[in-house]
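Only a part of the assembly is drawn; its chains keep their places, and the rest are absent.
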């Protein structure tokens, strides 16, 4: 164990705006902490709510200047683009249906985007957004935050290095219980409303995270899938449980289970990958550990920044092994990777090749996954190409 | 914690014979320990190998009288049936394809049968055997041994008592890694040979255990399934990985994963059941514990013979909580339950209603499951009725 901190270097903090994330929101506060943690951003503007009163109150509470608390994202985009010290990047933390228009508004004005997932509510919008990003040349980071966990980076590096041999099995789960019964609150309401959430409920909210994680770690995309979506809670308009079989081009197979009604599970995102030469197992609720079994040898506990962990994990860590980092640090890693890309862009440089964050392309794949699941489920879990 | 032993009561040990289980076998030795553990059986005869030399040598090594070491099961069945102190029950521990003929030979002669799983290699044979058992009026116990674990009994009782409410999700896994590569030995050879194993490889060897366990605990049978079987190791004739989606009549859904190529898993049989009111989680490698989460309350660790465990678990336990019981004790519980049924039969009585062991009907369901999985997989994982 080396107990030495990661150094914080500054090349001028990035001026950040936020759309969504006002009082009573969950993920907005998470984004703000993530932006703050490594001191690479300063939040200077916000359209924090679609209700102008609440937007302003929320902004003042966060210490924003009054004239940069906007009542609408359009106004914010317009005005910030014209300011000399206007925002360089915007974080979009609204319900899903607003991701597309908001991202479009800022990209068009040359502002980098950090956007919550899933990318959009339709695959058509997702592809349009990808095209917009391409045209804009701007940084677009999608907060599939679980890819920011150091041991996920470790797993990805090990697989890329061939330590598992040829991959055979990819088992992903994301299981919660907070929607086990009928629930009404700000968080639950939009997530179970097709107009704001899109065609996927559970599959969109957390299934995409699991699928993204599986792809990120293995470096593979599934070729086809068969999905069985269920709505267990009466009256709910979207699925609250999804079971998926997956096939990869290489011949690898996968299963994916996401649920919001499995009583006793808080946020049980797990990934298990098996190849000809070894197996890896990871659990988001114990994120500082990666279990690795080389074929025919004892299982090994690789710890973040500890023995057995490589530079890909170390680079994402702030403190020594045994000092747990968690969800917020993993989320902050996405922000910090995006910051490196934004600063490179500011300097008209390409980012370092080791800068990794989920992109708009990952977002397109995620929406394609949601739509494929919904389509397959509509055909009695028949196979659907991805 | 009460530290008091379960009392051993005898009404005369049951005279037991064994077919299969000679030198080099695995499961035969397990059955013998299971029979011995609670002192309810005496092994007095055997046809321990299909090779007469080895059969005799194996029998003598086990302390059998020379004249009760048989060279064939037919001879053993014939002769033991005529002896005044001939065997009352036979344990069948051969490869799968011999279960049917051996069981038939002994049942016809009025000898109770304890048989390893899966019941037979075809559903047709399974049904014929069920009919034979019915006609014979004899005890037929199938060693789906995992149903003998005390905490599995506890789970079953809790679900029957409604502690989980209406069931929604049944997630079963049975994952190993011992066939990750090409392997040749006595155990591997017959398990990967369709002639001896039947149409299912992994699905027959361990998938049935997982399915049986799910049914035993929930009290439900699946109505239909979609299965994707894979053979990962080149040249292998049977599946070594199986992914199944399941639907129950009640509307409950399930997933089942069985694998013999998931590196880093030794014998990872797990069961998770979720209902409207709570969730249960159990892991065979830590069998003395059952995790129970009532909706909205903290997860609870119920331990065998400990606080929170009921009489169904206590009855299956020998020693206080904290003193781990394991695989052999669970297996012995099946033998001891069967013994209670056999002794009742000896006395022309019905067994106590609390006597529970897997029956020939469970065996028929298991073979139906195997055949359904193979059929579904042949139809590109299309849905198949069970």
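Lettered A and B in written order, each chain numbered from 1.
Heads up, the rule we're going with is that a contact is a pair of C-beta atoms (placed from the backbone, for glycine too) under 8 Å apart; a residue touches a chain by one contact, two chains touch by 3 or more.
On a predicted model such as this, the values are computed, not experimentally measured, just so you know.
Peer 1: What is the copy count for the full homomeric complex in this file, when 2 chains appear in place?
Peer 2: 4
Just so it is clear, only the chains that are shown with their structure count from here on.
Peer 1: Roughly how far apart in rotation are chain A and chain B when fitted on CA atoms, stated in degrees to the nearest 5?
Peer 2: Fitting chain A to chain B on C-alpha atoms yields 180 degrees.
Peer 1: Centroid from C-alpha atoms only, then distance chain A to chain B, rounded to Å. What do you get?
Peer 2: The separation of the two C-alpha centroids amounts to 44 Å.
Peer 1: So in the complex, which bits of chain B are touching chain A?
Peer 2: Against chain A, the touching part of chain B is residues 164, 168-169, 171, 177, 180-181, 226, 228, 230, 232, 241, 243, 245, 247, 253, 255, 257, 259, 261-265, 272, 274-281, 291-295, 299, 380-383.
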